[in-house]
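Missing here: one protein chain of the complex. Every other protein chain is in place.
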Amino acid sequence: MREYDVAVIGAGVCGANVAHRLSAYRLKTVILEKEADVSFGTSKANSGIIHGGFHHPIATLKARLELAGALMFDRLRRELDFPYRRCGIVVAAFNDEEMKGIERLYAQGKENGVMGLEACSRERILELEPKLHYDVVGGMYAPTGGIVEPYRFVFALIESALRNGVELRTGFGLARAERSGDAWTLYPESGEGVRARFAVNAAGLFADEVSRAFGAEDFDIAGRKGEYYLLDRMTRARPKRVVFPVPTRISKGMLVIPTVENTVLIGPTATEAESKRDLSTDQASLDTILDSARRMVPSVSANDVISSFAGLRPVLEHWRGDPGRAPLKDDFYIDLSAEVPALVQVAGIQSPGLTASPAIGEMVKDLLKRAGLELTERADHDGRVEPHRRMREASFEEADALIADDPRFGNVVCRCEKVSEAEIVEAVRLGHTTLDGVKFFTRAQMGRCQGGFCAYRIIKIIMRETGLPWEAVTKRGPGSAALGGEL
Amino acid sequence: MAREMMCITCPIGCRLTVEVDASGSIRVTGNGCARGVVYAEAEMRSPKRVVTFSVRAAASSRAAGSTMVPCKTKEAFPKERIPELIEELRKLRTELPIKTGDPLLRDALGTGIDVVATMSVD
Partner (left out) sequence: MTELSFDAAVVGGGAAGMSAALAVSAAGFSCAIVERDERLGGVLGQCIHNGFGLIEFKEELTGPEFAERFAQRIAGSGVKVLSGATVLSLDATATPKVLVCASPGLGMARIRARAVILAMGCRERNRGNVRIPGDRPAGVFTAGLAQRLVNMDGYLPGKEAVIIGSGDIGLIMARRLSWSGCAVKSVVEILPYPSGLPRNVAQCLDDFGIPLRLSCATTRILGDGRVSGVEIAPLDNGAPDMSRAERIDCDTVLLSVGLVPENELSRQAGIELNPMTGGALVDARLMTCAEGVFACGNALHVHDLVDYAAEEARRAGSFAAAWLSGERAAPGPRIKAGANVRYVAPSRAEPGRRNLIYFRPLVLRPEAVLELRLEGELVSSVKKKHVRPAEMMSVSVDPAGWGARALSGESVLEIAIP
């Protein structure tokens, strides 16, 4: 059985940040992921926003981590290859009542120490975001807010961690954890287990089950569903900045988001999911999204929709442990377990979890140190991930050089997003061996035809590069076979 | 006794009415051209269809994805025997290269009808 210093359970954005942070030290770290690839849970389906730090009161852990995390993205972007842009956030108010909400948000943002926050007149907000409905009466501008492709952020963190000695095991759904001696033995549902002196529960939607498997704190995680529409990059509705409505008590509301890759995302809804696997979309919710988005940006059109999807936010509820240690309602729960040794709990990481995640990685590292993990920096640590070569980002001259170097760059497999065979081969070789994995890494199948032209070519490339038979090619892991038989 | 049917001879799709009298002779109405009558008569006596399919090339590699050779019956094939024909074609492996019109299966099921390649594959 392999032995590690730290086992990180879950390869979402929290687990990836923890592993990335730990990779700077002389440690043996393993990431255990239940799904077939990393970032296949909450981290793949969310708004992809670096929040502005004004939505939550500073008394909450999430507000403090949001503020700290947001500041870390520029440095991470210099080291890693992921799409990120600080495009700013506008919050638009459409009546006097909403303007009062803007005042409250502005005051909260100021108290939180957000830099550059600006209360805006109607003229100013329309100048900042000309796509807004002319009914707008005013609003607020947060220049520090930004956008990121969340799965690509996770991929980059994981790639950096793996280059620095961290190991990854996918398809490892934790079934049992046993403490013996000074280490945990972690068993998957099938196959060989691992031993680790310390464990981090970053299991997202399944953090409750993982906590129970350790015999640690007893709580539930419920999925709060957010549904989205993805609009074609040709849409006229693409704003320059992230457009927020004035939030309600329950939710930040439905947004119009210009993605870094130049598409537009509208949503999310906020409804209780039927189960943790319930990623279904619903006609009524989708209609609501279009209506809400059009209220702010009237050029949003149903004709521009290329896809809809849903993600689940992990909401911690029913805390049954020591009331004195209970996290605040709707807040993050990040702490050393009080019930069992050498376990860090990272649970209830809903919005703004993505923004906070680099700070979560830092905090978890500190908690591990407090629990007795010795941290010695590695002299040979190099966290940089070289930018991946992509045809769509290359100038014609650069593209010519790419093809000269590897003719497979000249074979454009996904025409909508201009993804070449070379890029798909690279994705597969980096371990993204499912159709969704290739999609999130390369964007092939993510454009307006949604794989109608390229899916069969990608299936064949996956088979060729991995040697897998057709039966083993899946959309997103076991149970999602891409094909049904041979002629 | 009258039977309604859709003529499938060409894309127009005439709606045919076919009447069979006591002597067994057939009267067709609704046809736009003479081919409608031929189709209706065949449909009443022994319906036939052109079968198009694809056959695996013998040299196909499983990992690289297989090379399929499209084919067709050279003329319309007795409809009730199509499932048998399909079974034959699914089992068949053809050598490459092959040219359009080359027979893949001669005298299929003893009908006298050949199955021929419809694409040249190297």
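Each chain carries a letter (A and B) given by its place in the written order, and its residues are counted from 1.
In this section, a contact is a pair of C-beta atoms (placed from the backbone, for glycine too) under 8 Å apart; a residue touches a chain by one contact, two chains touch by 3 or more.
Just so it is clear, the model here is predicted, and its values are computed rather than measured.
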Missing chain touches which shown chains?
A, B
In the full complex, which of A:Arg85, A:Arg295 or A:Arg408 touches the chain missing from this view?
A:Arg408
Contact with the hidden chain, among B:Ile8, B:Ala42 or B:Ala59, goes to B:Ile8
Options A:Leu279, A:Val340, A:Leu375 or A:Leu430, residue touching the unrepresented chain:
A:Leu279
What subunit B residues would touch the chain not displayed?
5-11, 13, 15, 49-54, 56, 60, 65-66, 68, 70-72, 79, 82, 86, 90, 100, 118-120
Subunit A positions in touch with the non-displayed chain are 230, 234, 277, 279-283, 286, 302, 305-309, 391, 396-397, 399-400, 403-404, 407-412, 415-416, 418, 420, 435, 448-453, 455-456, 460, 470, 474-487
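Basically, only the chains that are shown with their structure count from here on.
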Where on subunit B is subunit A touching in the complex?
54, 56, 62-65, 68, 90
Give the list of subunit A residues in touch with subunit B in this complex.
459-460, 463-464, 467, 469-470, 487
